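All protein chains but one are shown in place.
Per-chain residue numbering starts at 1, and chain names A, B and C are given in the order in which the chains are listed.
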Amino acid sequence: MATIKDSVHDHIEVEGVAEALLDTEPVQRLRHIKQLGTVQLVYPSANHTRFEHSLGVYHLADRALDHLGIDGVQGERIRAAALLHDVGHGPYSHNVEEVTHRHTGKYHDDVGELLAQGEVGETLREHDLDPERIAGLVAGEGQYGQLVSGELDVDRMDYLVRDAHHTGVPYGTIDHERLIRELTFVDGELVLAEGNVQTAESLLLARALMNPTVYQHHVARISKAMLRRGAERLLDQPDISAQQLRRMDDHDLLAALRATPETSEVARRLFTRDLYKRAVWAELEAVPEDVVDADVETLRDLERAVAERTGLAHEEVVLDVPERPSMTESTSRVMVSGEMRQLGKQSPLVSALRTAQKQQWRLGVYVPASETDRAGRAAVEALGLDLDGALVSDVRPGVTATLDEFTD
Amino acid sequence: MATIKDSVHDHIEVEGVAEALLDTEPVQRLRHIKQLGTVQLVYPSANHTRFEHSLGVYHLADRALDHLGIDGVQGERIRAAALLHDVGHGPYSHNVEEVTHRHTGKYHDDVGELLAQGEVGETLREHDLDPERIAGLVAGEGQYGQLVSGELDVDRMDYLVRDAHHTGVPYGTIDHERLIRELTFVDGELVLAEGNVQTAESLLLARALMNPTVYQHHVARISKAMLRRGAERLLDQPDISAQQLRRMDDHDLLAALRATPETSEVARRLFTRDLYKRAVWAELEAVPEDVVDADVETLRDLERAVAERTGLAHEEVVLDVPERPSMTESTSRVMVSGEMRQLGKQSPLVSALRTAQKQQWRLGVYVPASETDRAGRAAVEALGLDLDGALVSDVRPGVTATLDEFTD
Amino acid sequence: MATIKDSVHDHIEVEGVAEALLDTEPVQRLRHIKQLGTVQLVYPSANHTRFEHSLGVYHLADRALDHLGIDGVQGERIRAAALLHDVGHGPYSHNVEEVTHRHTGKYHDDVGELLAQGEVGETLREHDLDPERIAGLVAGEGQYGQLVSGELDVDRMDYLVRDAHHTGVPYGTIDHERLIRELTFVDGELVLAEGNVQTAESLLLARALMNPTVYQHHVARISKAMLRRGAERLLDQPDISAQQLRRMDDHDLLAALRATPETSEVARRLFTRDLYKRAVWAELEAVPEDVVDADVETLRDLERAVAERTGLAHEEVVLDVPERPSMTESTSRVMVSGEMRQLGKQSPLVSALRTAQKQQWRLGVYVPASETDRAGRAAVEALGLDLDGALVSDVRPGVTATLDEFTD
Partner (left out) sequence: MATIKDSVHDHIEVEGVAEALLDTEPVQRLRHIKQLGTVQLVYPSANHTRFEHSLGVYHLADRALDHLGIDGVQGERIRAAALLHDVGHGPYSHNVEEVTHRHTGKYHDDVGELLAQGEVGETLREHDLDPERIAGLVAGEGQYGQLVSGELDVDRMDYLVRDAHHTGVPYGTIDHERLIRELTFVDGELVLAEGNVQTAESLLLARALMNPTVYQHHVARISKAMLRRGAERLLDQPDISAQQLRRMDDHDLLAALRATPETSEVARRLFTRDLYKRAVWAELEAVPEDVVDADVETLRDLERAVAERTGLAHEEVVLDVPERPSMTESTSRVMVSGEMRQLGKQSPLVSALRTAQKQQWRLGVYVPASETDRAGRAAVEALGLDLDGALVSDVRPGVTATLDEFTD
């Protein structure tokens, strides 16, 4: 048994298949992938990695299994899945996932292939575990998959507390011990036991507050969009495949961006925090539906249109259109007066959060700092934005304050 | 200058009039009044007092003044008001306030008389401060009264963080430093600066989660109702006036309850945590309007009616009907795109919280543990409760779990 | 099983005999006894009680048992002893223990009688546990008594962390999780496993730093001495016996002090923090040996001598002579290279701490603030102090700063 000291959960005991997996390359690689990617450019202390998060998820899974009385091979499977749940992440975690997905068709939780091969596959088989089943758990399949990837999963519990600890933003400080103690299975569904409507709400609210303050902070979004753009340019090069990119770690990607002439400028900007600024920061209602739902090709065309009108190179205009807001946690289940109820039906907060999330949605256009005024006007025209809702930099001074920000 | 170490804010520097006030009897008395009254029977670590809370409020007021650039006599006034804001509290803080109010017409923030007389009055006058103006600030009057008692006051910021620290319930962990840094006056109104919709929401949400989990936990409510009942009996005695009761501290009240034959049993029960249990725990919609809005006399009559039907003494039946839910924070103000907006209009969460609060409202009937079944049935009849919404103990097993509870 | 939320250890699960003991009067009484007595007059947040500390000790004992693989009836015995270890405390914990010991011959850990009788005795017997054996464990007897009361006991681990949490002084923040994980029995001795010299030292150092800063802070000592004096006067009254005093709680003692004319002044002073000040604060080497080792009668005579020379009433002169420094932890055992070694022999820090402790020893003479100068001079003569080492207030300005102090 290995005992590892963690800044969030204190001592974590790793044993069984998890201890054997700990030393494999795909798990150790997670030491070199930051949990929050470019968020570190907003919150300088946020340098924690997927490695320590994976240990935390393993630890909470272990406690949940203990609480739920699950042991034997089923327990080993779930513990393995917990420790391995993030090995599919590319460099900078979610930051370039969209790009690699476009080329490989795989998201970070599609790990069937990864788990079957190499050291990990061997280790699993040595412990009589079927890699495919573990991959299924990582993908949230089956009754027990809910523990690893679902609306009440231990992944979320760990990252909220851990991200709060490392950013210094207290909103993620949930009562994870209580959450785990109240988990129970009813008819094969993972639910919170009687008396936990507030417990369920607290998880939702923590995420609702961390989202705009941390995960979607506009500086994190700008740097993430720049990084994504850099990754796309890298893939235009003959010698780097999307599959390779996906297996890079943070160091590799930064090194590749620096070494490639087409991306050395974006590397320099990211490295020295000399970031683009917002030319446009538009609310959902100000953006035409076809722009919100545009595919990548259309977005590139729109960028080019803005660039042309402004006399900028295409490289210098980044259009950042998030997905439409959605909030799946509304289907978290909690027992109320003996019945299993969906939290979304029980709690008036859930629909309010959905509305709040819609309000917080923003389309961004990012350009070099000196060009925000001109590019803002050009983008309003090119995208057909509704001026009233489109918070263009030169039209509405002070716009950059619509989101919580510590530095611009 | 005195420097005092606080478990929440670390070092607190007290100077000027506040330092002189620190040693007066009315302020030192707060060392003997628990911040959360009977909540300590649910969360054993919650033994913090109004004294340390008052120091914390003084400290945050001082930081806010520094941030807002308010100094001179105005600053001294506000600091004095911050330190003194709770001297009007009776024993067990809010727990018996209703009782003393009925007899004296005064709530804890009605401190005009208290501040004018004795050591406090002298100290204030020695520092050229008018006690009446300080009392006005404590009551939330004027522009600066908002800092001490308003929807964005430092009182709330301190108590949420402090109560979280001492109960161990993390929900109150707000970012008070940020809240204070974002305070600003616009047209004489205290508001949060641009970019702080989430900051304002976080304060609301913290309170919304602490409320059912801590402040209104049913065991805290039961013991509070028993204490209130004891206080009423004490006032039936010839030798204790409501005015005297109001100036007791926690020790005095406990001692008086023990020494008085009519209340020694309730004292014993509170002392050994041998509390009544819920016979009824009814949602708002299950309770007839005239019961919700009944005055004290009517409630006593109803208790007697339940007692008679059950064959209990009147003493053994406690009917606990909270005020109708209300949530004044909805008028917190925050700047959005250069305009001052009411949070209630800006944030969809506010009305959801109002709904949630209504859902959490409960009428309770508390009786000795062995009598819950019979008393529950009797109460349903006597109060005219709608059986479907009235969670009577024998009708709906598991009812005690509708609120978050660590022990019953 | 009851689950209780604690501000230090988060969720504590109480079951078996401990759950049954929880509701007995002797355990509930601990809610009304402050862990640190008058230390709260220095650190206002230090209002935690022996109740929550007892829960904490129970919790750590439970973890230690789990780690050591001790279960069955032996485990129940130890858990019971852990929860009950402080029921023998009188009001204000250690503050008046010396007084009650003089009259009853009992210290707080002499609980044989207490555990045999009443609710506790019944509960223990119902669970087939022998009260006498539990009392033996509380007194530290036998192999397993070391867990409850010994040099590596869980009592110390809990109070260091808890006192740090509540005072805000970080020095007590030990790694209690690690300490418990490294406990092991070798030849019936409780020791720390190989590789834990620093772990053992850290426990010692934490206590060495907390001692002068918190436990022996001079304001705590002054108020404790005043309280002790008050308790002695109470026992001069015909109607209060030492046995009764020992079973009071904090409220009772304060109420008795207030109600008794002979002690109402000391009650007022303690209540409003209008404390005596130091007239003398003398190092060990400045004090004649026979004063250091004097018995209570001699000390009273010396007080009277000082009072006479100064024209004060005996009541107004308090002579405070701590026991000679000793440090028993030096015999903590730790495994080094396969051998069990005494920490005192292994670690050069231990003897240094003994020397430091000797340096920190101080004899105090406390009198009303206005009389410190005259009384200081009188005490130097009456006690035969060596002026060079006797830090008399008027001789050495700034003397009050020799100990860490936040307020005087």
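Worth a mention:
The rule is short, and it goes like this: a residue touches a chain if its C-beta (ideal position, glycine included) is under 8 Å from a C-beta of that chain, and two chains touch if they have at least 3 such contacts.
These numbers come from a predicted model, not from an experiment.
Looking at C:Val8, C:Ala81, C:Leu209 or C:Ala378, the residue that reaches the missing chain in the full complex is C:Leu209. Only one of the listed residues, A:Phe51, A:Tyr144 or A:Tyr366, touches the absent chain: A:Phe51. Remark: the omitted chain is touched by one listed residue; of A:Val73, A:Ala255 or A:Leu387 this is A:Ala255.
One of C:Gly72, C:Gly105 or C:Gly338 touches the chain omitted from the figure, and that residue is C:Gly338.
One chain is missing from the display, and on subunit B it is touched by residues 3, 10-11, 177-178, 181.
Take subunit A: the residues that touch the chain left off the picture are 2-8, 10, 23-25, 28-29, 31-32, 40, 43-49, 51-52, 55, 165-169, 250-252, 254-255, 271-274, 406-407. Panel shows subunit C; residues 169-171, 173-175, 193-196, 198-199, 201-202, 205, 209, 212-213, 336-338, 347-349, 351-353, 355-356, 359, 391, 396-399, 401-405 of it touch the chain omitted from the view.
Definition applied: only the chains that are shown with their structure count from here on.
Centre-to-centre, using mean CA coordinates, subunit A is 51 Å away from subunit C. Between subunit B and subunit C the centroid-to-centroid distance comes to 34 Å (mean Cα coordinates, whole Å).
A separation of 40 Å divides the Cα centre of subunit A from that of subunit B. Annotation for subunit B: residues 169 touch two or more other chains.
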